[in-house]
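Mind having a look at this structure? Questions to follow.
The complex appears here without one of its protein chains, the remainder shown in place.
Letters A, B and C name the chains as they come in the text, with residue numbers starting at 1 for each one.
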Amino acid sequence: MDVHMTEQRTLGKQKIAWAKAHMPFLAALREDFLAAQPFAGKRLVMSIHLEAKTACLALLLRDGGADVYLTGSNPLSTQDAIVAALEDEERLTVRARHGVTESEYLDALREVLASSPQLILEDGGDLIALLIDEMPEIAPEVLGATEETTTGVTRLRAWEGEGRLPCAVFAVNDARMKHLIDNRYGTGQSVWDAILRTTNLLIAGAEVVVAGYGWCGRGIATRARGLGARVTVTEIDPVNAVEAVMDGFGVAPIAAAVERADFLITTTSGCTLVTDEVLARAKDGLLIANASHFDHEIDRDALERFAVSRAAVRPGIDEYRNASGKRVDLIGDGEIVNLSAGDGHPVEIMDLSFALQALTLRHIAEHAPIAPALYPVPREVDEHVAATKLRTMGIAIDSLNDEQRRYLGL
Amino acid sequence: MDVHMTEQRTLGKQKIAWAKAHMPFLAALREDFLAAQPFAGKRLVMSIHLEAKTACLALLLRDGGADVYLTGSNPLSTQDAIVAALEDEERLTVRARHGVTESEYLDALREVLASSPQLILEDGGDLIALLIDEMPEIAPEVLGATEETTTGVTRLRAWEGEGRLPCAVFAVNDARMKHLIDNRYGTGQSVWDAILRTTNLLIAGAEVVVAGYGWCGRGIATRARGLGARVTVTEIDPVNAVEAVMDGFGVAPIAAAVERADFLITTTSGCTLVTDEVLARAKDGLLIANASHFDHEIDRDALERFAVSRAAVRPGIDEYRNASGKRVDLIGDGEIVNLSAGDGHPVEIMDLSFALQALTLRHIAEHAPIAPALYPVPREVDEHVAATKLRTMGIAIDSLNDEQRRYLGL
Amino acid sequence: MDVHMTEQRTLGKQKIAWAKAHMPFLAALREDFLAAQPFAGKRLVMSIHLEAKTACLALLLRDGGADVYLTGSNPLSTQDAIVAALEDEERLTVRARHGVTESEYLDALREVLASSPQLILEDGGDLIALLIDEMPEIAPEVLGATEETTTGVTRLRAWEGEGRLPCAVFAVNDARMKHLIDNRYGTGQSVWDAILRTTNLLIAGAEVVVAGYGWCGRGIATRARGLGARVTVTEIDPVNAVEAVMDGFGVAPIAAAVERADFLITTTSGCTLVTDEVLARAKDGLLIANASHFDHEIDRDALERFAVSRAAVRPGIDEYRNASGKRVDLIGDGEIVNLSAGDGHPVEIMDLSFALQALTLRHIAEHAPIAPALYPVPREVDEHVAATKLRTMGIAIDSLNDEQRRYLGL
Partner (left out) sequence: MDVHMTEQRTLGKQKIAWAKAHMPFLAALREDFLAAQPFAGKRLVMSIHLEAKTACLALLLRDGGADVYLTGSNPLSTQDAIVAALEDEERLTVRARHGVTESEYLDALREVLASSPQLILEDGGDLIALLIDEMPEIAPEVLGATEETTTGVTRLRAWEGEGRLPCAVFAVNDARMKHLIDNRYGTGQSVWDAILRTTNLLIAGAEVVVAGYGWCGRGIATRARGLGARVTVTEIDPVNAVEAVMDGFGVAPIAAAVERADFLITTTSGCTLVTDEVLARAKDGLLIANASHFDHEIDRDALERFAVSRAAVRPGIDEYRNASGKRVDLIGDGEIVNLSAGDGHPVEIMDLSFALQALTLRHIAEHAPIAPALYPVPREVDEHVAATKLRTMGIAIDSLNDEQRRYLGL
């Protein structure tokens, strides 16, 4: 192993240790899992943004008895230092590298799926897509899967509607402790962390446009205001738009909003938001970051048509200039910015989301077989995670007495 | 008519005109309804907090063809000036007066129900309760009802569970444009408006406890922080509690929280929150206001046991002292504070909520008969209200193009 | 005394008792003053917004030995209930009435000055103006005066520059505990309290223009945002303007800003801000409130030219319509809105500001004669007030140890 690799490994191990020390929930689960071995003898495939915190989750599931096959969920979000740090772990096979091509990325997914898993932990829906399109023969073996993104759940719902869902999938993203917490406070902070460190620019007094006022968008807009920005929201849902207005944000169509914007953050889980018109009307120097799972909100063809030159102007920032010299700066190459230009969600957030994942996977292992369908996370898992979080923070709450329960008809 | 009554009438008419001028949505609906007469020949009973804005709604429904029978929904929330102003309106019968006893209040409900209505507009569930318990014979005539409070929907759900719901009821409170907007921004502002005008005390630097972190509680807590308070939330739901923590609020059991509180606002829709223990541990001078529909969160017996004296110390504030001289101040006699000590929700909020009501009542009139059950407001009504609101504010938003709809599987 | 007067007196006494109960600082001073009688045998003239809290201050100074001659400081801010309540107090002469004309207002000032006071408590500078222009013969008797407004201090500074200041005046407004606290948190809250109760309109989602980003303007803008508004600031000082931008507010010239404004609050202490052009460009329905001491920011002549009709549309709101039907609504007749349409500053704020006044007046009584000039409040008075406030709130802070003092060169 060369010097660089050794350094990477040390850094990776340090980051994993730091994450582990700030994930009290996973620590508690590890003790349970070591004793109970809920996944004993099972193969478990994970596709996930491979960094320190997800490494902790993989190790936890391994400690719970699974043979874990681990790969990335995005070509740019894998951290090589973490891959290096996991290299000699037992019963943990890693197939991932930072900066792979799209086709290398898919090959890695195929490779881990070839282990024919009983359990799948999914982030974005690419594994299930392969299961449907290319590897239907291994589906019968799968007891169930979990999916943690808005994007993934949207795809799964479409497949379910078409009758193509090959196995039971639990929509972890729809758990209250996931979308209310992770999407809002996790994405809200980590997107700005990534932008701050990458740009060194001032947010106070800046004009920020947030495209999409779902849970992620709310978090991003709230934190932007917390940093002193003036925020304009773009939406397609009128109720969300009214909420944004009442929350004190501006609301406008995206092409109008970018005319005075310093930053544009896309977080709609949709596609082709940054169009020819948006680029044409953008203020000179607009910085664009994408906070959705995929980079489909950036219309690459439009960017191609817009730019006569492209240059790396700072680590993590590419500058596109059009014929008249107007600049548009793309952060993290348009990939999900908190991972492509940062360290992903804060550790404590992932402690919660991964507890949901681990407990839901245990639920699958305990209740299999389960008919192919999209399921919500069991309510008791959701509330158990919330209650445990409060306990680890030392916070007590009230409970209903009999009179109150009766009054409320419970 | 004596001088006082004339003054009251003038004030009432002025307030109604002011409200009408700031309710562009109802103004637009009035034109539609005058032309289409959706309620022609129907009797419509309304129980509602009777002030200027609700008067506008009653007049709108009357203009839509209904014979309207109007009464209050709380003994203290009726404004006599408004009753006076409505006195000589045609096809609008009012049975309400400020400060009636509980039994006079119920008698007024019985009286308007005796008209045997086809349509019911309900606020809290008391009309339906009478329909079930005392006047089942008029239920078959009822085409449907709307209910706009959390409290009312909770009761209706219980009755539906027991198979006792006597007619179709639409849970207006569950419409996104109702609970996301009215409960949060309407209650949030109007509760503090009422407290500010009644107390003349400083909120900046004060310790405020908000009991309940539902949509109303979120609004109240957010506005308290906006006024400079430090806020502690009490909850029984662990997920809500985690959200409150992440929103930057303190979270504690209510009996602990009141030890350092200057203000306690109850908004749980539950009962007996202000108990012997809470009163015993309260900081000297604690001001208590209730923001739920009913005053059941104040345990009157506990207050009785606590106090050796009671005195009105400012209009709208009663001060209770215990044997050792500790003071607890109750605002608006514990009745819903934004109405008992203020003018209720801001006008523009009611423009939205009443548009939901009016359009849902039209939906009932158009689609009857509808089987007895609790129904959501039709999604298209909800979105139509939001889209119209944006239009009246001069705000445009984006819409999905074909490619984007395809991508999202719509 | 007729029934109405009796009611007024009862209400006035109740309000004074409420204020007294929430002014712990004045309560503590009263005990000191009763014992030490710092103003024994002195005549003290006060011109002040006459409501419950200022009544408490007058009573305190009286209890400290002074013969107090009390009048208003604005034709609209006197509350008759308070005047009635003070009627039979000893050594306290009141000359004030709500709604007097400008000339009656000035006559009242002349009348109290005719007592030939040793001490003057001034609010806006009108007493000193009379001393200079009309009654120079009584100036030699005056030991000193205090002035608590930005407006008054501006005028005093001009007179000092011209060598016309007739006596020592202490600029209470310039004390840190005054302008940092009273102007920001007192004005910030009470302006919105007054607007909320007078309009019953929604602030969330509204466009608010704040003219002037001094300490009052900061408070008003901050609270507007806290209520959910989008805020634009207008300024003439470029540094203040940059601060407003960095605080996340919009900044624009006033005539441009009103084009999309729902509310305009003036707080510059200047004049003729609401001009023909502002009225011409204002959005239909603009509500205007003035938060400066004088109403000079509203150009009455311009309003005259603008309007073809004027009507009272709600208590405290006059609506002006121009020839094309556009409406501009003026709250509290353009007089300082927190007093003309509300109860003035929160009680606890005045506890602080009045402690500054009372302690500065004692300082004058103890240190006279003092040469005519404008003086700052002694630093130890300022810090004593802050330290006492913290103590009454039960808050402890750190102090420097010897090593730290040495390090800081103190």
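Of note:
Note that in this section contacts are C-beta pairs under 8 Å (C-beta built on N, C-alpha and C of every residue); 3 or more make two chains touch, one makes a residue touch a chain.
The shown structure was predicted, so the numbers you read here are calculated from the model rather than taken from an experiment.
Within the full complex, the residue among A:82, A:349, A:364 or A:408 touching the omitted chain is A:349.
From the options A:138, A:172 or A:227, the residue with contact to the unseen chain in the full assembly is A:227. Screening B:229, B:307 or B:395 against the full complex identifies B:229 as the residue touching the chain left out. Per the touch definition above, the residue from C:24, C:166 or C:270 contacting the chain not shown is C:270. Summarising the interface, chain C meets the missing chain with residues 154-155, 157-158, 161, 176-177, 180-181, 184-185, 234-239, 241-243, 245-246, 251-254, 256, 269-272, 296, 382-383, 386-387, 389-390, 393, 395-401, 403-404, 407-409.
Residue positions on chain A in contact with the hidden chain: 11, 14-15, 17-19, 21-22, 52, 185-186, 188-189, 192-193, 196-197, 200-205, 223, 225-228, 312-315, 317, 342-344, 346-349, 393, in rising order.
Within the complete assembly, residues 204-205, 225, 228-230, 245-250 of chain B touch the chain that is not shown.
What we mean here is this: only the chains that are shown with their structure count from here on.
For the pair chain A and chain B, the distance between mean C-alpha positions equals 39 Å.
Computed from the mean C-alpha positions, the centre of chain A lies at a distance of 53 Å from the centre of chain C. Rounded to whole angstrom, the centroid-to-centroid distance between chain B and chain C, based on C-alpha atoms, equals 36 Å.
Residues of chain A in contact with at least two other chains: 245-246.
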